[in-house]
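This is the structure I have questions about; it appears just below.
With one protein chain withheld, the remaining protein chains of the complex are depicted in position.
== chain A ==
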Amino acid sequence: MRIELEKRARPSQLHSLLSPIIALLLTLVTGAILFAALGQDPVRALYVLFIGPLTEVWSLHELAVKSAPLIMIGVGLSVCYRCNNWNIGAEGQLVAGAITGSIIPVLFNDWHSPLVLPLMLVMGMVGGALYAAIPAFLKAQTNTNEILTSLMLVYVAELFLDWLVRGPWRDPQGFNFPVTKQFQPEGILPELLDSGRANLGIVFAILAALAVWFMMRFTLKGFEIKVLGASERAGRFAGFSRKGMIWFSMMLSGALAGLAGICEVSGVINKLQPEISPGYGFTAIIVAFLGRLNPLGVIVAGLVLGLTYLGGEGAQIELGLSDKVVRVFQGMLLFFVLACDTLAIYRVRLSLAPAAKEA
């Protein structure tokens, strides 16, 4: 049996819309088989994972908390990937943003001012953007592959954070735990409603997605991104700068990852500690692709993957399943998304006959 691909005259609109949905369904089916193999009732397991969290108000709030960083980072990455700048170090930029954003609440803990929070957010974004500027600089000026450098810098950022919270930034009154001082109320991202923990982060995330959507759709910059992504040569003829785009897309995604980092620290953890993210920066890669590199799609995709984190916690408590199951789901989902995307570009034929010999 062979698989034959035939390029469609133009990408199929219907398939572009359908492919993420088909991918989700395939993931659910594979997941059900996986659960059955683990000796779980598949229907109940899928219910706990994907429906349960949607049935209660508090857990809807948690969904917003978990999805916010995924959407913020995913939106930035979607711009990067659109123009073939493969920033996969968003996790490191998240950590960098969390660190720079925390300078004020950690070092000037007694400063009570309404300026604290806005300054923290701005500094977080600057930190993330500057950290992403390193691979951008290396790619633009020295032609170095950004995939590898941005990833290596993740480990460096995590180790640096580890050193900070165990060393110079450790809370002297913290009983030797590797944490900084608790942030003052002025440094904490306010919650939206009284009914749960959802904070301003989700608002920022959606605003970021809308802003980037507007940019992609209606501005010259968006056109530039799309042209350079589709064909660098064409972009050069149009006078668009490849180097400029490396800087722009990497720093934009870095800034959004940094914002996610400081929002997570300020809104959820309220202090710095060695572990601040359950891999949001990496999961956001899946979010970007599931959202078909479209900022509005990323909002939906971010909610879906936020749901997997939340459902994973439920599965741990209710079914005694390992939280690792969630990461398997996330990985499978990306595979299926990529596979289904092909259907939009190619017509796939399975032929049982032996391959026709070429003339």
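Following the convention adopted for this analysis, a residue touches a chain if its C-beta (ideal position, glycine included) is under 8 Å from a C-beta of that chain, and two chains touch if they have at least 3 such contacts; residues count from 1.
Throughout what follows, contacts and distances are computed from a predicted model.
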item: Choices "Pyruvate dehydrogenase E1 component alpha subunit", "Polyisoprenoid-binding protein YceI", "4Fe-4S dicluster domain-containing protein" or "ABC transporter permease" - which one is the UniProt name of the chain not shown; value: "ABC transporter permease"
item: Selected residue (touches chain absent from view) among A:Ile71, A:Met245 or A:Met332; value: A:Met332
item: Interface residues of chain A (partner: the chain not displayed); value: 3-5, 7, 81, 86, 88, 138, 142-145, 147-149, 151-153, 155-156, 159-160, 162-163, 166-167, 282, 285-286, 289, 322, 324-332, 334-335, 338-339, 341-342, 346, 348, 356, 358
